[in-house]
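Here is the structure we will look at, set down as C-alpha cells.
The other protein chains are all here in position, but one chain of the complex has been omitted.
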Amino acid sequence: MFEHVLSVIIFLPILAGLLLLVTPASRTIARVSGLIISLATLVLSLDLYANFSATGHLEFVEYIPWIQSLGVSYHLGIDGISLFILMAGSVLLPMVYLVFTTKEKGYYANLLIVQGAMAGAVCAADMILFYVFWEVMLLPVFFMLGLYGGPKRLPATLKITLYTIAGSLLMLAAIVYLGVSYHAQFNEWNFAISKMAQLNLTGRVAAVAFFGFMIAFAIKIPLFPFHTWLPDAYTEAPTATTFVLSAIMAKIGVYGVIRFVVPVFDEQFARFAILLAYSGVIGMMYCGLAAIAQKDFKRMLAFSSASHMGIIALGVFCMNMQALTGTIYQIVAHATSTGVLFLFAGILEDRTNTRTIDDLGGIAAKAPVFALFFAIAMLASVGLPGTSGFIGEFMIILGAIKFNTVIGVLAGTSLIIGVCYMLWMFQRVFFEKSNANSENFKDLSLVEGLTFLPVIILIIVMGIYPQPFLSKITPSVALQFSQNPPVIAQTVTTNALLPELTIEQK
Amino acid sequence: MIHNYLFLSIILFCLGIVGVISRRNVFTVFMSIELMLNAANLAFIAFSRVHQNMDGHVLAMMVMAVAAAEAALALAVVILLHKHKSKLDTNVFSLLKG
Amino acid sequence: MTNDLMLLLPLIIIGAGAILLMLTSAFEKLNNEVTAYGSAIIFAVAFLVQLSACISGNAVIFSEAFNGILVVSNFSKAAGLIILACGFFTTLSSQTYFKQNNFCTPEYYSLTVFAASGMLLLTMAQELITVFIALEIMSLAIYILVGYDRKNVISTEAVLKYLILGAFAGAFFTMGTAFIYGATASTKFIKISQFIASHGFSQSPAIIGGSFFILVAFLFKAAAFPFHAWVIDVYEGASAPITGYMATALKAAIFTVFANFLVLDGTLQAGWIKYLFYIAVFTMFVGNLIAIGQQSLKRMLAASGIVHTGYLLIALVAVDSNAFTGSVIAYYLAAYAAGTLGIFAALSYLGGAGEKRKNFDDFKGLAKARPYSAAAISIFLLSMAGIPPTAGFMGKFYIITSAIEAGQIALAVLGIISSIISMWYYLRLIINMYFYEAEEQFNESVPSQSAPICTFVLVICVFAISLYPIAI
Partner (left out) sequence: MGQSVNYLGLIPLFPLLGSVLIGLIHVFAGKKFRISEKFYGILACVGPVLSFILALKTFVALKALAPESRFLCHKAFTWFSVGELHIDMGFLADPLSCLMLLFVTFIGSLIHIYSIGYMGGDKNYGKFFSYMNLFLGAMLVLVLGDSPVVMFVGWEGVGLCSYLLISFYSEDRSNVLAGNKAFIVNRIGDLGFVLGMAFLFWGIGASGFDFLSLKAHSGNLTPAIALTVCLLLFVGATGKSAQIPLYVWLPDAMAGPTPVSALIHAATMVTAGVYMVARFSFIYANVELAGNIIAWVGILTALLAAIFGMFQDDIKKVLAYSTVSQLGYMFAGVGVAAYSAGIFHVFTHAFFKALLFLGAGSVIYALHHQQNIWKMGGLKSKMPKTYFTMVIGALALSGCPPFSGFFSKDEILYSALATGHYGIWMVGVLVAGMTAYYTFRMIFVVFHGTPRDQHAFDHAKESPAVMTVPLIILAVGALFAGFLNLPAIFGGSQMVTHWLAPSLTEHHPHASLFIEIIAIGASVAAFVIGIKIAYTKFGQGAPAPEFKGFAEFAYHKFYVDELYHAIIVQPYKAIGSIIWKTLEPNVTDSPVKAASKLYMAIGTAFKVFQVGYVRIYAIYMIVGLSLMSLFLSQSLN
C-alpha cells in the first residue's frame, strides 16, 4: 500500500471530473472514463479495506501543514467509523456508470467530483479540511440537480442549496470557535479533529457552537424538522444524484455528528441528547407516515430514506456502544439498500416513463430478476433479519431501549411503519396485473444484472455474517466512548413514565 | 480668541452641509462643498496660529489646490449635464435608482 | 534617501508611467491598443518590482520614507500588490471592453494609472494631508473614469453623484484633519499617536471629533452604511472595467489607510470599535437587502461590494492594534479582488456592445453558449459567496477566526448569517446561466482575447490564493 492512498482516492475522481468538464469529451468517453476512475477508486478502497487493521485510531494518516500559523493542515486518516462510509461510496458509485448510459458528460463529471469530495469529507482529520470538502460536495449536487433534474427542479435546487449552505456556514463559525477555544486553552493553534476532544467547553457560547454543528448536520441528515428540502430534492434530482444524496451524503451528516459533536461537545450533547433523540424518532415516524401518502414512488423512497435517517441518527444520540455501532452499520446497510432502491426507481422511471405508483403493475411477472433484486433491497430496507438492514436496526433499538424506554419503543415502530408503505408500493408496482405501462417492461440486462449482483450479495452477506465488518468498527467506537467516560457513558435518562423500567448503568 | 474662529469655521461648515442637502442646483451644491472646504481651511489657519507654526498654512494651501482641481472637474461635469438635459437640477438626474 | 526611493519604486514607476502615458496620448499615432498594453506593462513592471521587494523581504517591517510621511510595511506592500494587479487586469479588460464600446481615448489608460498612483500613495501614507491628497489623486482620476462615456447620460449622472458625495465626504475629511491638527499640532500619525498616548483619547474632544470625521470619510469611500447609497448608482453608471477597478483596487487602498489610521493608537481603536461594530453589522445586512431585489448584475455586485465592506469592517474591528500586521485584511482584499475583478473582466467581453447585457435575465443560458466563461463566472461568484475551496472562503475563514479570537463572537455569527443571506443572489446568476434555456445566442465573437485571458488567470488566482497560507 503506498503512502498517499487516501489522497489518490480523493483527488483522482475530482481531477478526472474537472478534466472532463474542461475538455470537450464526448459523453461516451465521459462515461467510460468515469467508470474506469470509479473502479480504480474501488480497487484502491478494497485494498485499503484489506489493509485496515482496526486499531481504533486513525490509519493511513497523511499530514502536510497548510496554514501553520493557525495549525490548519492537510491531514487525512480513517478509522473504523469513516472507513465504512468511504467504502460505501467506493462500492456503490461505479454502478451508476454501468446502469445509466445515456446521460450527458457533465453528469458523469459531476458524479466523479462528488465522489472525491465525499471521500475527502470522510477522510479529513482537520476541521477546516473537512469543511472544505463538506461544501465542495454540495456543488456537484447543485449542478446535477439543476441541470439534469425533473421539471420542478429549480425550486428544489435552490432549497437544498440554500438550506445546506446555511447550515454549513453556521458550522464554519462553530469550527472556528473550536479552534479559537483550543488556542485559548492550550495556547496553540490547532484544527485537528482529534485534539478537540480535550477541550473543556462550557457556557452559553459553547451551547451555541454545539447547535451550530448540530443544525448543519441535522440539515444534511436530514433530521426532523429540517427535512423539508428532501422530498423535493430527492424527487426532482436525477437518479444518480438522489442516489448520492441518500446513500452517502446523508450519512456524512451522521458521521459529522459522531466525529464532531459527540466527542467535542460531550457535555452539551449529553444535555440535549434526549431532545435530539426525540427529533430522530419523530422524524422517523413523521416521514414514514408521509411516505404512505405518496403517489410517486421516488418521493415515497425519499420519505422512506428520511425516515430511516431518523432512526440512524437516533443511534448516535443514544450514547451507548450498541446503538452507535448499530448506526455505523446501518449507515452502510442503508446506503446499499436504499441506494440501490433509488437506482431501481431510476430504471423503472426510465423504462416506463412514469413515477406514479398507480400507473404500474405486474412487473414481477415481466421482470423476475429485477423484482427479485428489488425485493431483496426492499427487505433489507425494512430490516428483515438475514439482510443487512436488521443488524443495525436491532442494535439501535437495543441501545435506544437502554437510553430511554419511550424512545426505544417509538424507535421500534419503525419495524411496522417501514413495512407498510414498502409492501403497498411493491404490491402496486410489482404484483397485480400488468398494464400498458408495464406491459413491455424489459428485465435487467446482463450488464445491469451483474452490476447490481455484488451489492445484492453484499446486502445478504452483511446480514448473515456481519462480524468481520463489525470488528473493524468496534475498536473505534470503543475508543470514542473511552475518551469521554464521565459524561456521555453515564448519561442514562430515567424513564419518567415507568421508572422501574429504566435500565441501570452497570 | 481661537473659539471665535472655530465657531465661524463650524458655522460655515454647517452652512455647507445644509447647502448640499437642501439645494438642488448643481452649482450651488458644489459651492456649498467649497464652503465646507474653506471652513476647514479657516480652522487650519486658526490652529496654525494657536500652535505657532506654519504647518496649518501649508495644509490650507494643499487643500485649496485640491479643491481647485475638484472644482475644475465639477465644472466639466456641469457642462456635461447641461448638454444632456439642459438643466442643472440634481433631481433631474435620477435615472439610476431602485 | 536612496533607500527611501527604492522602497517607493513602484509608486514612482506608476506615477512616471501615468505622466508618460498622459503625454504620449497627445500623439495621435498612438492608438488605444498601444496605450492599453503600455499601461498594462507599466502595471506589470511595478507589480514585479513590488513583488521582488516583498520576496526579498527586507526584514524591516516599518521602513520609513520621507520623514515618516510614508511608511512601507508588509501590509502596504501587500495592498500595493493587490492594487497593481487590479490595475493590470483592469487595463487588459478595458482593452477588450473598448472593442465593443467606442468612447475610449488613450487618456483613459493614463487616468487608470494615475488612480493607481493615488492608491499606492494612500497605502503608504502616514500623514493626514498626504492621505487627503492621495485620496483626491485617486478620486479625481476615478471620477473622470466613471464619467468617461460622455455621450451617455447614465454615466454622467453617475459621475455627478459620485463627485458631489465624494467631495462632500472629502470636506469632512479636511475638517477632521483640521480638528486633529488643532489638537496635536501635527498631522503625522506618529505624532497623533504620541499625543493620544500622553493625553488620552476620550479627554480630547478635538481628537474625537476629528477622528470621527475622518472615519466618516473613509467609511464613505469604502461604501459602508449609512454612506453606501452612492455606490449602487455609480457602479451601474460606470463602465464594467472601471466598476471592477473601483470595487477592488479602490477598496484595497481605502481599507489599507483606514486600518493604518485606526491602529495608530489602541485607545483610538477601542473608542471606535463599538461604532464600527454596528456599522459593520448594518453594512452587511443593508448591503444584502439591497442586493436581493436587484435585477441588474452590476447593481447586485455593487450591493455585494457593500456586504464585503461589512466583512472587511469585521476584520477592522478585530485587528489588534498592538501587533498589527493587516494580513487578514490584505488576504480578504486579495481574495475579494480576484473574484470581483474576474466577474467584471468577464462582463467586459460578455456585456456586448454598449453593455446591452446587464441584467440577470440577460445571462440566461450562457453556459450552453459559452461554457468556459460561465464556469469562470460561477467560480468567481462562489468565491464571493465564500464557498470552499475558493479564495473567498479562506478570506472569510480568516476574518471569522480573527473576529472570534478578538472576542467578537456576535460579529462573527452575524457575518455568517449575512453570508447565508447573500447566498441567494450569487446563486441566482449561476442558476440563470446554467439552468435556463438561452434566450439569445451569445454568438458575437469575442473582439480580443485579453479579457478572456484575464478571466482565466483570475480563475487560477482564485484557487491559488486559497492555498496560500497567512499568519494571523
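Should a chain be cited, it is by its letter among A, B and C, assigned in written order, with residues numbered from 1 in that chain.
Just so it is clear, contacts are C-beta pairs under 8 Å (C-beta built on N, C-alpha and C of every residue); 3 or more make two chains touch, one makes a residue touch a chain.
All of these numbers come straight from a predicted model, not from anything done at the bench.
> Write out, one label after another, the shown chains that touch the chain missing from the document.
Every shown chain touched by the left-out chain: A, B, C.
> For the chain that's not shown, point to the residue among B:6, B:20, B:66 or B:80 touching it.
B:20
> Can you say which of C:107, C:127, C:149 or C:233 touches the chain missing from this structure?
C:233
> Can you tell me which of C:125, C:164 or C:257 touches the chain that was removed from the display?
C:164
> Quick one: say which of C:192, C:253, C:286 or C:367 touches the chain that got left out.
The missing chain is touched by C:286.
> So which of A:6, A:364 or A:377 would be touching the chain we can't see?
Checking each option in A:6, A:364 or A:377, the one touching the absent chain turns out to be A:364.
> Please identify, in ascending order, the residues of chain C that touch the omitted chain?
That gives, for chain C, the contact residues 160-161, 164-165, 168-169, 202, 208, 212, 216, 220, 225-227, 229-230, 232-233, 274-275, 286, 289-294, 421, 424.
> Determine and list the chain B residues touching the chain excluded from the picture.
On the side of chain B, residues 17, 20-24, 90-91, 93-98 touch the unshown chain.
> Hey, which chain A residues sit against the chain that's not shown?
Touch set of chain A with respect to the missing chain: 159, 163, 224-225, 227-229, 231, 286, 289-294, 320-322, 325-326, 362, 364-365, 368-369, 372, 379, 384-386, 390-391, 394-395, 397-398, 401-402, 408-409, 412-413, 415-416, 419-420, 423-424, 427, 430-433, 464-467, 470-471, 474, 477-478, 498, 500-501, 503, 506.
Throughout what follows, only the chains that are shown with their structure count from here on.
> In terms of Cα-based centroids, which chain occupies the most central position?
C
> Between chain A and chain B, what is the separation of their C-alpha centroids in Å?
65
> Taking each chain's centre as its mean C-alpha position, how far apart are chain A and chain C in Å?
A distance of 43 Å separates the two centres.
> Which chain A residues qualify as touching chain C in the complex?
Spelled out, the residues of chain A in touch with chain C are 21-22, 66-70, 72, 128, 131-133, 135-136, 139, 142-143, 146-147, 153-154, 157-158, 161-162, 165-166, 169-170, 172-173, 176-177, 179-180, 183, 205, 208.
> Touching residues of chain C toward chain A in the complex: what are they?
372, 375, 382, 386-389, 393, 396-397, 400-401, 404-405, 409, 412-413, 416, 419-420, 423-424, 427, 431, 434-435, 467, 469-472
> Once bound in the complex, which stretches of chain B touch chain C?
6, 9, 13, 16, 20, 26, 29-30, 33, 36-37, 39-41, 43-44, 46-48, 50-51, 53, 55-56, 58-59, 62-63, 66, 69-70, 73-74, 77, 80-81, 84-85, 90, 93-98
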